[in-house]
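The other protein chains are all here in position, but one chain of the complex has been omitted.
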Amino acid sequence: MLELHGITQVFGGVTALENVSFTIEKGDITGVIGPNGAGKTTLFNIITGIYCQTAGTVHLEGEDISGLPPEQLVRRAMVRTFQNIELFGGMTVCENVMVGMHTKSTSGLLACALKMPWSVSEEQRIREGALTWLEVTGISDLAEVTAANLPFGKGRLLEIARALAVEPRIILMDEPAAGLNSQETVALAQLIKRIRDMGITVVLVEHDMELVMDICDRIVVLNLGRKLAEGTPREIQENRDVIAAYLGDDD
Amino acid sequence: MQFDQILQYVLSGLSTGAIYALIGIGFSIIYNATGIINFAQGEFVMLGGLLTLSFLDLFKLPLWAAIPCAVAVSTVAGLVFERLAIRPLRQPTPINLVIITIGGSILIRGLAMLVWGKDTHSIPSFSGDIPIIIGGATILPQHLWILAITLVIIIVNKFYFYYTISGKAMRACSYNRRAASLVGIDVRRMVLFSFIISSAMGAVAGIIVAPLTMTAYDVGVMLGLKGFCAAIIGGMSSGISTVIGGLILGVLESLGAGLISSGYKDAIAFIILLLILFIRPQGLFGKADSERV
Partner (left out) sequence: MLSRERLGFLCFALLIALGPLVFKGGYLMNVLVYVGINTMLAIALNLLLGYAGQISLGHAGFFGMGAYLSGILTATYGWNPWLAMPFAAAVVGCLAGLIGFPVLKLKGHYLAMATLGLGIIIYIVFNETVQLTGGPSGFSGIPNLSIASLTFDSDVKSYYLVWSFALAVMLFSLNLASSRVGRALRAVHDSEVAARVMGVNARLLKVQIFALSAVICSLAGSLYAHTVTFVSPASFGFNFSIELLTMVVIGGLGSIYGSFLGAALLTLLPEFLRGANDYDIIIYGSLLMVMVMFMPGGVVRCIADLYRKLAKPKHEGGHA
């Protein structure tokens, strides 16, 4: 589904990523893990078009998407969530999700301003769609709350609802469990599995090992900008290099 | 004949450029310490000139006493401005900061208009008006004062920022405010200092140029904007880059006004500003910024 070849990213004098290559299978839940500073978020930013890589290519279902900006990746049904949730604080929860459906309608500036009938019916459709996605993530009771006033856990769910509204084929989540308590993390795990069951490929960057080992089909380990290992959770847990990277060598 | 004219323009341009440089450094110091562009910077330039006038006329002080007094009062004004306008701001978003510094500048200008009226005033040159001939061009002693004082200020500045503890602390703030506060630097004090230094520099700039260009309640607007332009060309540095930026601006403006059209003189600065912002927003000498998400 998603193939990375030789991704290298150099910022000034720092090589954040060096020759990272791996493949993500369709329908999998793949985890990307690694100690802090391994380059995980940088990798995500490259895949999702926020940075342009210094070298290497990214292919989505065979199409080279290297260098495409985020707004075009949405049209190829790829979406992401952020480590520090980037909500539209000034808008309500429902409106946030409605923005997620931005690409599902085409009314332009004039059509909206003149309240053309087709834009009105599109608007209705968008609102209904948004409410459905809120139900999926279980926060439809908060629909009219201003996003900035949400508790953190609910904010995360909103971000996910908003991303789902794009109706993606693949969703990349950057540390979705960060800041959640154990109850919320369990609920998150369920949600991610449900997302996979909808036919969406999930890629996560995570630090919460329990979550990762529990739900991921495959795991990629990064360390210091390079790919260290790749395999099933079992294989990774038993991999000597991975253990050394996280816990340090005992020589 | 052509050469003489050009030399004339270049020389007078260098002197105006020095003024822009001083004002620009003022912008940069505050920006580097706080991330704020102080729209009111030009008003301190204006205050310097007008206050000197008052000290001369009202208090009958001699020039050498009036100037430090004027600088002192302007500096206090800068302090008050920081305390009243900047520090209490609850939501320091860029829009709010822009609005409040604009509001502040307008207020200061309005108060100046109340105190000094709308007329232009002049203050006497520091050492007389006998023109000096240099290679076919004439300059006034005041031009030399401008260049000399600017040079002194720049050297003092460099010394302060690189060889004193508080100067280094301010530079630390400008590189990374969080880290600076973690090592015990009082960031809010640094912010205050930056306003104090900038308003003092602005006042000096206003004083040394006033004998040449007259001063009035509204000179701050244009001077401030052009000083900002110098700072942008220099990449918001509080050192030599902004000085070069100011000199380049001054000379280009002078040449443009002399050779092309004097009516469009002010437009030249802004066209340069726009070009730099479009093509190379980090200034001629800065490095490009990359955003971290």
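Note that the chains are named A and B in the order they appear, and that numbering of residues resets to 1 at the start of each chain.
By definition in this document, a contact is a pair of C-beta atoms (placed from the backbone, for glycine too) under 8 Å apart; a residue touches a chain by one contact, two chains touch by 3 or more.
Just so we're clear, the structure is a prediction, and the values are computed from it rather than from any experiment.
Engineer: Looking at the whole complex, which of A:Leu87, A:Leu134, A:Val202 or A:Val242 touches the chain that is not displayed?
Structural biologist: Here the residue in touch with the unshown chain is A:Leu87.
Engineer: Using the touch definition from the top, which of B:Pro62, B:Pro88, B:Gly135 or B:Gly184 touches the missing chain?
Structural biologist: Selected residue, touching the omitted chain: B:Pro88.
Engineer: Applying the definition given at the start, please give the residues of chain B touching the unseen chain.
Structural biologist: Within chain B, the residues touching the omitted chain are 36-37, 85, 88-91, 94-100, 102-111, 113-114, 118, 221, 225, 228-229, 232, 261, 263-264, 266-267, 270-271, 273-274, 277-278, 281, 293.
Engineer: Go through chain A and note every residue touching the omitted chain.
Structural biologist: Residues of chain A in contact with the hidden chain: 48, 50, 69-71, 73-75, 79-80, 82, 86-91, 95, 98-100, 102-103, 105, 107-109, 112-115, 119, 122-123, 126, 141-142, 145, 149, 151, 162, 166.
In the analysis below, only the chains that are shown with their structure count from here on.
Engineer: Just curious, how far off is chain B from chain A if you go by their C-alpha centres, in Å?
Structural biologist: Computed value for the inter-centroid distance: 47 Å.
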